[in-house]
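Heads up, one of the protein chains got dropped from this complex, but the rest are sitting where they should.
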Amino acid sequence: MSSVLNIKDTGIRFGGLVALKDVNIQVPEWEIVGLIGPNGAGKTTLFNCIMGAYQANTGSIEYRDRDISLLPTHRRVALGIGRTFQNIGLVRGLTVLENCLVAQHPRIGYGAIGALVGAPRSFSEERRLKRYAMEVLDFLGLTHLAHSQLDGLPYGTLKLIEIGTVLATDPDLLLLDEPSSGMGPDEAHALGERLLKLRKTLNLTVLMIEHHVPLVVGVCDYVYVLNFGQIMTSGRPQEVQRHPEVIAAYLGGEAEGTSEEEASDVPA
Amino acid sequence: MTASATEVMEAPGPTLEAERWSPSAGGWTARLLVLAAIFGGVIWVTAIVPNYWADRISLAAIFAIIGLSLNIVLGYVGQVSLGHHGFVGIAAFVAAYYATEKAGCSLDACSFGTFMTATVVAALSGAVVAMLLGLIALRIKGLYLALITLAYGFVAERSIFEIPFLTRGGAGMPATRPDGWGTDREFAFLCFFFLAAVIFVDWRLLRSKVGRAILAIKHSESVASTYGVNVTSYKVLAFILSGIFAGIAGSLLAFRAETVVSNDFNFAIALLWVLMVVVGGLGNRVGVIIGSAFFALFPFLIVLIGPLDHFIRDTLGREPDYFTIVIGSALAILTIIQYPGGIGEQVSPITRWLGGKRFSLHAEGHGGHKPKEAKAAKPATGGLLAKVGLHNEDGTERSDEALAALGRAVERPASHDPGPPPDVWGALVGGKKKGDER
Partner (left out) sequence: MRTGIVIGATVALLALVLILGAGDDGGPNAYVVIGIATGAIYGLVALGLVLVYKGSRVFNFAQGEFGTVAAFTVFVLMEQVRSVDIPYWAALPAGLLVAVALGLAMERVVVRPLMNSPRITLLVATIAFALLTVGVEIVLFLPEAKVLEPLIAATDASGNPNGVEIFNYILEPQNIIIVGVLALLAVVLGYFFSKTDLGLAVLATSQDSFATRVVGIGVERTSRFIWGTAAFLGGLAGILYVPISGSLTPGAMTSGILIPAFTAAVLGGMTSLPGAFLGGIVIGCVQSLANWAGNTYTLTIDDVVKPLQSIIPGLPDVAIIIVLLLVLLIRPQGLLGSEA
């Protein structure tokens, strides 16, 4: 199976601080790969490099065998990479529906000039975009919030909306930054089921930053562990979970992290 | 009121979409009648008033175009432009120069075709000058960009407007009104035509990916680029569009005055234009049009009130025109501090109704609709919070709202909660019909 995403020897430094060094990660097609590590390890920094928000100093990043290291962010998105943010990546000043409309930006079938002069194509495209956006919202059970502003909506709802917008970009590769943060065990379990279903129905490949160990163990096919900007180890989730250095890196680990009972909760 | 007062630049932006509830046939008829009355009224007034009134009305239309041009930078992009007199003035001189020096308009006659070409050329010049500012705006933002726009206009005033071949020095560059549109009344209708065109483009702007992209960029560049928006291109495009509108206004001003003099374009008028957009309501098309027209017509409105006019002219010995600046800036201060949505917000119940929504004093998604807050429960596990920690990956601090949101969201499973929002997770667990069918 070919790699959808191939991160080679990637490194980045900010002034004197080396945030990432010699990072090598392969994400094969249709796999859900986990990226775990303690806080400050550099996981979100790596995502920023993959997306183009940061420019890596060394190494290269390949998407479907194509070097995207020098492409600007919006071009990478157009190629099919979608990403969620730790702090909710939504545009706060726009409504829920508007966010879903903007999210479809790379897939819009009319040009800017045509739009401004009122070309007929822009009218029909807009209708199509709106229909699709409403479908996504319907799928998530959020149609009643379509015209709501984002302020004041609960954190969990915002997370859900963000999933909606990232799906609206029609991605092949999904970069999820702590999708289960803020969730209790039951919700995280449900999220895991959802991810597996989406992977199947939408042919997605996923690279996921996660802290919630049962979710990682249950959903990921492979896991990389990042610590102090370097890949410490990698392997199948069960192995990594028991790796002594990994446990030590998490500073003694919490009950949530190493309990046997919770591990058995999770679907195979 | 001060609590809600502060965010002029963050005032509720333009709403992009219509909604599901539709008015009845009777409802639509009522709306159409009101709209017809408004437009008809404006046209009828322009048709019957004396000529010097019509001249002022054309100024109102031109100010509205300038307002919409500034609104793109101020309201949609979110930056302050204090040098718009530069764009408009340069375009005015270019239009006049083209008509008189290149296309052979005389002091008596100028063909309509020449006028249109001159306007196109002026629009292009506005686009180019604005594009330069747009490129600068990629690197410099906020207060410092405002300073640069001020200096931009300053240079236009002190340097470009002094170029002899362009401006003919103090005498000014002539621009004869086109044949067939020469009277004040006819020219006013010509200005209306251009205003309508500008409104159309602005309407299509907001209803399309272009406007959405620009607004998304204003609120969050990083999220916008993750949505696939080319931030650089759309920022510059916004400035170019603003320049095109400004160019059109410049050309109209040139042919309205029939002689372009640099005195007409000074920094005071640029600041006044900014204030009129603020009073109109940033990002609000209707408000900006009304506000701009008000600023242009203000002295004439005083004239309408006989006793007041008499008092100002005779008792005080002053021209009513002098008061435009005082009243305008006072209104601007009032708007910023008390009514950040400006005129646009005040008339929004009417504009929303005309747009096909039910009449209500609040917009959907604001005011009336209150999403239920998830109950703040005690944190599920200290471990989760500890692991999440107080810092983001890059070492930056988590914002206060994110922390608060965490506290709110870490709650008991859906079965314990009566409120709707937690039940969306039930949608995940139970699975909605459509998703399961795939």
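Chains here go by letter, A and B, matching the order in which they are written, and residues are numbered from 1 within each.
Please note the rule applied: a residue touches a chain if its C-beta (ideal position, glycine included) is under 8 Å from a C-beta of that chain, and two chains touch if they have at least 3 such contacts.
Only a predicted model underlies this, so the values are computations on that prediction, with no experimental measurement involved.
With respect to the full assembly, the chain omitted from this view is in touch with B. Within the full complex, the residue among B:V155, B:A196 or B:I305 touching the omitted chain is B:V155. Checked against the hidden chain, the listed residues B:L82, B:A99, B:V286 or B:I343 yield one contact partner: B:L82. Chain B residues in contact with the hidden partner, per the touch definition given at the top, are 2, 5-10, 78-80, 82, 136, 139-140, 142-144, 146-148, 150-152, 154-155, 158-160, 162-164, 266-268, 271-272, 274-275, 278, 318, 322-330, 332-333, 336-337.
In this section, only the chains that are shown with their structure count from here on.
Measuring from the averaged C-alpha position of chain A to that of chain B gives a distance of 36 Å.
The residues of chain A lying in touch with chain B in their complex are 19, 39-45, 51-53, 72-74, 77-78, 82-83, 85-87, 89-95, 97-98, 101-103, 105-106, 108, 110, 112, 115-118, 122, 126, 130, 135, 138-142, 145, 147-149, 152-158, 160, 165, 169, 181-187, 190-191, 193-194, 197, 201, 211, 250, 254-257. Note for the complex: chain B touches chain A at residues 10, 12-13, 15-17, 19, 200-201, 204-205, 207-210, 212-213, 215-216, 218-220, 222-232, 237, 241, 364-366, 369-374, 380-381, 383-384, 386-389, 391-395, 398-399, 402, 405-406, 408-414, 421-422, 424-425, 427-429, 431-432, 434-435, 438.
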